[in-house]
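Missing here: one protein chain of the complex. Every other protein chain is in place.
Order of writing sets the chain letters: A and B. Residues in each chain are counted from 1.
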Amino acid sequence: MADPMRIRVAEKDGLVTVRILMSHEMETGQRKDSSGNLVPAHFIRSVVATYQGRTVLSAQWGTAVAKNPFLEFSFKGGKKGEKVVVSWEDNKGDKRTDEATIN
Amino acid sequence: MKTAVRSVFLLAAAVIAGCASISDEEAARRALQVMKASFDERGQARLDRLDQDEAQKLCSVPPATVLPKETVERIEKANLASIRYPADGKLLGDWKSGEKIAQNGQGMQYSDDPKRPAGANCYACHQLSKDEISFGTIGPSLLGYGKLRGASEAVQRYTYGKIYNSQAFTACSNMPRFGHKGILTEQQMKDLTALLLDPASPVNQ
Partner (left out) sequence: MKRRSTRRALFAGAALALCAAGPAFPQSAVDEIAKYRQQLQDGNPAELWEARGEDLWKQRRGPGNVSLEGCDLGKGAGVVKGAYAELPRYFADADRVMDLETRLAHCMVTLQGFKFEAAVKRPFGNGSNRSDFEALAAWITSESKGVPMNVSLSNPKEREAYQIGEKMFFFRGGTHDFACATCHGETGKRIRLQDLPNLTDRAGAQAAYTTWPAYRVSQGELRTFQWRLNDCFRQQRFPDLKFTSEGSIALTMFLAYNANGAAYNGPAIKR
C-alpha cells in the first residue's frame, strides 16, 4: 500500500476542518528523465472523504495538482470523537485509505 | 555598503580568546588540511580546485577587511599582467550571443557537461537589459553601460579586460576572472563586451 496520509481534523463552533497531506509523486507524464525519456504519468485521480458513511468531499484530480498534495476543506455537522475517513485512488490503480478522529 | 559591527564574530572571538584555543595561523593550517580531506573529486571538479593562487589566498578574508595598500597594488598588478587581448585587435563581438552567455549559469560545476560551453551567468549578480527583471544585486547595475561611457578604444579595452580578469582593476573582486581562469573563450568575451557597449544592445536602449 502507498505511504500513509497525515490527517488532522478539528471541530469548532459546528464547523469541522479537515487538513490532509498526501504522499504522492503526482507525475504529469510530460517530464523527461536524465536520459531524455518521458516519465510516465502517475497521479491521484479521485479523492473521497466520508463521515459516518456519508460523503463529505468528492474530488477528481488531474496532473495540475502538485506533488505531495495538501488538501483542506470543511463541513458542518461533525462531532468530536467521531472519525473522518479519506481515500484516494490513482491512475495506476494504487489506493490508500486513512482515517482520523475529530479533535 | 559596509555592514555594521558583526556581533556574531565578537561573541565567538571572546569565547575563543578566553579559553584554550588554537591560534589563528594554526586554524588556517588545520583548515587547509581538513578541506583537502573533506572533498572528493567529481565530474570535472578535481581536487586542484582547492589550490589557491596568491590573490585567492590574500582575499580569503571577511569582505569588510581593508587590505594594506601594497597588497592591493600587488594583486592588481599581477592580475593586470595576465590579461590577453585578442590578437586581431577586435574587441566587439555579437551582442545577441552575448545576451545568451549572460543568461547562462552553467559551466564548470561537477554536475555540468565539460563538453558544453560555459556561460558567464552575469544576471546572477547584475542588472543588464531593462526587460530582464530577474537579476541579482551582488554586483552593480550595468543598465546603460555603453550609453554612459561610449565605445572608445580605451573603454573597450577596460571592459574586455574587466571581464577577462576583474581583479586587474579591483583586488579581491567578487566577480570571477573569466578569461584568466579559462571559464570563457575569447569569442564569448568579445560577445559580452558587445552586449555592454554596442549601441544596439538591449543594455543600451
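Here is the rule we go by: a contact is a pair of C-beta atoms (placed from the backbone, for glycine too) under 8 Å apart; a residue touches a chain by one contact, two chains touch by 3 or more.
Not measured: the values here are computed from a predicted model.
In the full complex, chain A makes contact with the omitted chain through residues 3-4, 6, 19, 21, 23, 25, 66-68, 70-72. Residues of chain B that touch the chain left out of view are 1, 3-4, 6-9, 11-12, 15-16, 19-22, 24, 27-28, 30-31, 34-35, 37-42, 45-47, 49-52, 55-57, 59-63, 108-111, 123-125, 127, 134-138, 140-141, 172, 174, 176-177, 181-183.
Here, only the chains that are shown with their structure count from here on.
Between chain A and chain B the centroid-to-centroid distance comes to 48 Å (mean Cα coordinates, whole Å).
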